[in-house]
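The chains shown are only part of the set, and none of them has been moved.
Each chain gets a letter, A, B, C and D, in the order it is written, and its residues are counted from 1.
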Amino acid sequence: MSGHTPKSRVTLSEPTWVKALIMLAGLGFLGFFILLPLAAVFTEALRRGFGAYAEALVEPDALAAIKLTLLVAVIAVPANVVFGIAAAWAIAKHKFPGKSLLLTLIDLPFSVSPVISGLVYVLLFGAHGLLGPFLREHGVQIVFAVPGLVLATMFITFPFVARELIPLMQAQGVDEEEAAITLGASGWQTFRRVTLPNIRWGLLYGVLLCNARAMGEFGAVSVVSGHIRGETNTMPLHVEILYNEYNFVAAFAVASLLAILALVTLVAKSLLEWRHGAELAATARRH
Amino acid sequence: SGQILNVSYDPTRELYKEFNAAFAKHWKATTGEELEIKVSHGGSGKQARSVIDGLDADVVTLALASDIDAIAENSDLLSKDWQAKLPYNSTPYTSTIVFLVRKGNPKGIKDWDDLVKPGIQVITPNPKTSGGARWNYLAAWGYAADKAGGSDAAGKEFVTKLFKNVPVLDTGARGSTTTFVQRGIGDVLLAWENEAFLAINELGADKLEIVVPSVSILAEPPVAVLDKNVDRKGTRKVAEAYLTYLYTPEGQELAAKHYYRPRLPQLAQKYAHQFPNIKLFDINKFGGWTVAQKTHFADGGVFDEIYKPGQ
Amino acid sequence: MSININNLTKRFGGFAAVDGIDLDIHSGELMALLGPSGSGKTTLLRMIGGLDFADEGTLLIEGEDATIAEPHARRVGFVFQHYALFRHMSVFENVAFGLRVSRRRPKISEAEIRTRVMNLLELVQLAPLSDRYPNQLSGGQRQRVALARALATEPRVLLLDEPFGALDAKVRKELRRWLRDIHKGMGVTTVFVTHDQEEALELADRVAILNKGRIEQVGTPAEVYDNPASAFVCDFLGGGTRLECVVADGAAVIGGARVPVVNDLPPPGPATAYIRAHDIDLAPAGEAGTLPAIIRLIQPVGPQLRLDLDLDGKVVEAVLDRHATPLLLAPGQAVSLRLRRANVYPA
Amino acid sequence: MTVSSGFSLFRRRNRSIIPGFGLTMGITLTYLTLIVLIPLAALVIRPWEIGLSGFLHQVTEPRVLAALRLSFGAAFVAAAINAVFGLAVAWMLVRYDFWGKRVVDATVDLPFALPTAVAGIALTALYAPNGWIGQFLDPLGIKVAYTPLGVVVALTFIGLPFVVRTVQPVLEELDTELEEAAACLGATRFETFMRVIFPVIFPALLTGFALALARAVGEYGSVIFIAGNMPMVSEIAPLLIVIKLEQFNYAGAASVGIAMLILSFIMLLVINLLQRWSRRWAGV
C-alpha cells in the first residue's frame, strides 16, 4: 500500500490527454498561422538560390526602398517615443480629470483602418484637401512625398510607445519619484536618473514594436505614397511592386528582409523579457 | 539635370522601363541634358486619383481615356480637349483583349460564348479599379450585343452571366494574372494582349497558351501631358518630347517589342505577324469613354447592378 | 528644527483627511503619530515633508514658513513605508543619490561622497552590502538603506511612514531598538507614523494620537497610557475590558464595588469604565469590595497567565504573572475580582 | 502678504509634487491633436457636402452593407477563433514546460512585426488551391483563399498575438493557491477551470478579443491578397473605401470610413460594458 510512487502537485495539473490536446491545439494553431507563412516567405525568397536573393536586395530600387523605410522610421519612431514618454508621464504620474478620455483617444488610431489613416491625410493635404491648396501654393508637398509617408506612419504607430509605458509607469507608482524629489533632485534629474532607468526595458520594447510596425505598414502608406519607383516606395510597397512584376523571388527576398527584421525584434524582445522579466511583466502588453 | 514623372498603369512596367532609358539617351543626345525619368505604376483608376490628389506627374500614360477625362474633370491639370493634342486620339499604341488558357486548352475555350458556360471559371480584375478590366467588360458586351444585332439587353445579360463565372476579382490586371498563373485559379484569364504575351514569356510557355476570340475591342491606352504641372515645374518641353517620342519609329519599335500594337502604319505592318488578326470594334460603339464610363462603371451603373443581391 | 503646525487642513474632494491640526514638535524630539487606518497620519506626514500641500493652515520649520516650500528646501528626509528604494541602483548609489543631485555648489567631490556614504552605511550596519541591489536585501535591510538614504543629505527633520509596517514581528522589534539608538546618536528631529500602539509607546518621546483627521491627545508614552484623554485614546491604547459604571463620590462604582479612577473624573452619573487586564487581581471568592466571577479559560503564555473571566455574562480579560500567582486556578472555578484602577469617561 | 504671493500660495497649494505636468501634457495634447484629431476631423467633416441623407444613402448601399457585414463578421469570427486558440496557447506557455518554449513564446508576436502585405501574400501562397495547405484542403472541397474563409484566415493571423498577450500575464499572476483551494473543496479540474480560473481570466480574454477585433475590422494589406474581393461576397469594407476613392467618390469613401468608425466604437463600447460587468467584483 505504501509502496506508492511519489507524485507532486497532482491537484494543479490536467489529465495527460487534456494536456496533450491543449498542446496540440496551441502548437498546431501557431504552426499553421505563424510557422508556415514564415517558412513560405523564406522558401520563395531562396527558390533561385542565395545569389538571386542577394541580388534582389542590392538592386537600386530595393536599396532606395530600404533607405526610405529607414528614413520614415527614423523620423516617426523618435517622435512617437517623445510623445509616448510625455503622455505616460502625464497620465501615470499625475491626476487630472478626463484621464480615461485621453487614454481612449490615444488608443483611437489603433481601431482605425489603415486605409482610413492614409485617407485622412489625403483629405487634409491632397490637392483638393483642406490644407492642400494652400501648402501647394507655398511649394510644400506632403502627400505623395516623404512627409505624407511619415505622417501616416506616425498615425499608425501612434499608441505603441505610450501604450507600453503607461501601464508600466502606473504599476511603478510615484514612490521613487517622490523619494528622489525629497532628496533634492530636480524634475529632469528625477526623470533621467530614476524614472528612465526603471522604464528603460519597457521603453526599448515599445520602440522595437513601434519600429517593426513603422517599417511594415502597408495599407496607410499605400494610400499616400504615389508609388514612384525609387522615390516614394517603402519596402512593403516595393514588395507589392516586385510581386506585380512577376519577380516573385525578389518580392519575397525583400519581404524576408522585413521578416528577418521582425524576427530580430522578437528575439531582442524575448531576450529582454528573459533578463528583465519582472520589470516588463507589469505592462499589459497590448498593442 | 531634369526630372519628369510618368504616372502609368500596371501592364506598362516593362515597356516604360526600356522606353525611358531610350528617351533619356535620345534627350541627352539632342539637348545634352541629363534626364531622370521616374515612373509610378498601379491600377489605372488609382493612378488617376493620385494625380488628382496631387501626385506631381508631368505625363500620364493610363489604360483608358476616361481616367484622363477624370483628371481633366476633377482638377485643372489639363484641359478637357486633351485627347486632341496628340495624334491618333493621343493613343500612341493600341492593344486588345485576348484569352489566356492553360496549356492544351483543357476546357476547349474558343470564343466568348465558351466563357459563360456553366462550370467555366473566368479571371478578370475588377472594372471598378482596373482599366484593363473595363476593356474586358466592354469587349464581352460588344461581342454579345453585336451577335444579337446590337441589343444592349443581350450585352447586359452576357456580362451578367460572365461575371457569375468570376471567382476572384483582383484590383488590377497584374493581380489577376498572378491569381490565374501562380495560384492556378480559373480556366481562362481575360487579359490585355500584351499581358498575355508577357505572361507566357515570363511565367512559362509550357503552362499557358493564348486563345484569340473572333471579335474583340480595340483598346486605346491614351497619354497626356499635365499642363499645369509641367508649366509650374518648367518641364513642358521635355514632357511633350517624351510623349512625342512614343510616336517615333524608335518608340513604336519598343511598343511593339512589348506587344503593344504600333500605330505608325509601316511598323504596324512590320509587326503584323506578331499580332493575331482579330476583328476589332472600338469605344465609339459605346458612345465614347465619357458615356461608357457613366453608363457602366460609375456608382450605380450597370456593373453595380450585376452585383445587386438576389441576382 | 522644531516644527509648528497650525490649523493644518487637507481635503480630498469634500472629505477632510486632516482637519485643522495643531501640533508642536520640539527640536530633537522623536514624535510618533499614532492612529487607526485612515485617521490621516500619512497625509499629515506628507504635508510636513512637502509631498502634499495643505488647503489651510501653516507649517513652520524652525520658525520659517514652510507651508508651500519644496521638499528639498525644507531639508527633510523622508522614509517611505515601502522604502521606495531605487531598484536600479546599488545600496551605495541609493544612499549617494541625494548628494549627487545636491544643488550645493561647489559639487560635493566623489571622495567626499564615498566617505559620507560609507560612514552612513557603517552606521546602519550595511557597509559590507554596499554593492548589492535592493532586491537582494531582506525587508529589514531595505528599511535601513532607506533610512541611510534619507540621512545622507543631513536633513533637519526625519520623517518615517510606518517604518516597520512591512516587516515581520521579530525584525520589527530589532529595528525599533536600532532606530532609537540612531535617533539618540544623531539627535535629529524625527516624526514617525505607526498604527502599532506598542511601537509608538516603546519608541517615541511623545505620541500624538490621531482620529478622523484630528488630534485626540499629545503626550509622553506614560502620559497617554496612564491618563488617556478620551475614551477613544483609552480604547486604542489597549484600554482593556469596557464596563458600565456609575460615577459617585469621586469613584466609579461597578457592580457594587468602588474602583479608583486614575483619569479626570467625569461628572456624577452613568459612565463607561475601562479596566486593563493588568489591573485586575484575583482574590478568593466572597472578599469584600470585589466582584464575583467565574474562570472560563486559563492560558499560560510565556511568563504570563491569561484568563478569560465571566463577569455577569461579560468576558473580562485578566493577565497575571505566572510565577507570582499563588492561587491554584482551574476553569469553572468561582473567584473574586479586585479592580485596581479604571479609566472612566462620560457614557 | 501681497496679492501676488497670495495668488501663488493658492496656486501652489494645489499642485502635485511631481513636476512636468504642464510640459508633458502640452506635448501630449499637441501631438495628439496634430497627428490624430485634426486628420480624423478632416475625415468626419468630409461627407458634409452630401448631407446626412447622402451619407445614409452611401452606407446603406447593398454592397457597402455586405462589405461591412463581412468586415465585422469575419473580424468577429477571427477574434473568436483567437480567443479559443489564443487561450490554449497562453495556457500552454504559462502552465507547461516543453522544449523550445522560449522560441514559441517569441514567435507569438510575429504578426505584430510582419508587414501585413507580406503576410497576405504568404497566406495566399499557402492557402491557394495549389498552395502547401490548400492542395490538401481543395480535394475535401474546402476553399480558403478567395473566399470569406480566406478573410477569416488573414484576420486570425493579424489578431493572434492580442489574446495571447493579454491573457498570458493574467494567467501568470493567477495565484495557484486559488486552484489548490478549489481542489481542497472537492472541485474537479474541470470545475476548477470553469468556476475559478475562467471567471478571473475572462475580462482579460475579453480585452484581447476586443483588441483583436478592432485590429481586424480595419485590416487591409493582408486581406486583399487572399480575399478574392468579390462584391457582396468577399469584398471588405476598407477595400470598398479604396474603390470609392478610385471612383473619385471622396464623400462616399469618407462615409464608409465613418460608418466603420461608428460601428467599431459601438462594438468596443459594448465589449467594455461587458468587461466592466464581468469585473464587477473588482470595483469597490
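The criterion applied here is as follows: a contact is a pair of C-beta atoms (placed from the backbone, for glycine too) under 8 Å apart; a residue touches a chain by one contact, two chains touch by 3 or more.
As the structure is a prediction and not an experimental result, all values here were calculated from the model.
Per chain label, the copy numbers in the complete structure file are A x1, B x1, C x2, D x1.
Just so we're on the same page, only the chains that are shown with their structure count from here on.
Listing every chain that touches chain A and chain C alike gives D.
Comparing the chain pairs A-D and B-D, the larger number of C-beta pairs in contact belongs to A-D. The distance from the centre of chain A to the centre of chain D, with each centre set as the mean of the Cα atoms, comes to 15 Å. If each chain is reduced to the centroid of its CA atoms, chain A and chain B end up 39 Å from each other. The multi-chain contact residues of chain D, meaning those touching 2 or more other chains, are 17, 125, 239, 242, 245.
For chain A, the set of residues that touch two or more other chains comprises 122, 128-129, 178, 181, 186, 243.
Inter-chain contacts, as defined above, occur between A-B, A-C, A-D, B-D, C-D.
Interface residues of chain B, counted against chain A in their complex, comprise 5, 7, 10, 13-14, 38-42, 50, 52-56, 74-75, 172, 174-175, 177-178, 182, 198-199, 202-203. Those residues of chain B whose C-beta lies close enough to touch chain D in the complex are 43, 45-46, 48-49, 52, 70, 74, 126, 128-129, 166-171, 179, 182-185, 297-299, 304, 307-309. Those residues of chain A that touch chain B in the complex are listed here as 122, 125-129, 132, 136, 141, 143-144, 226-232, 241, 243-246, 248.
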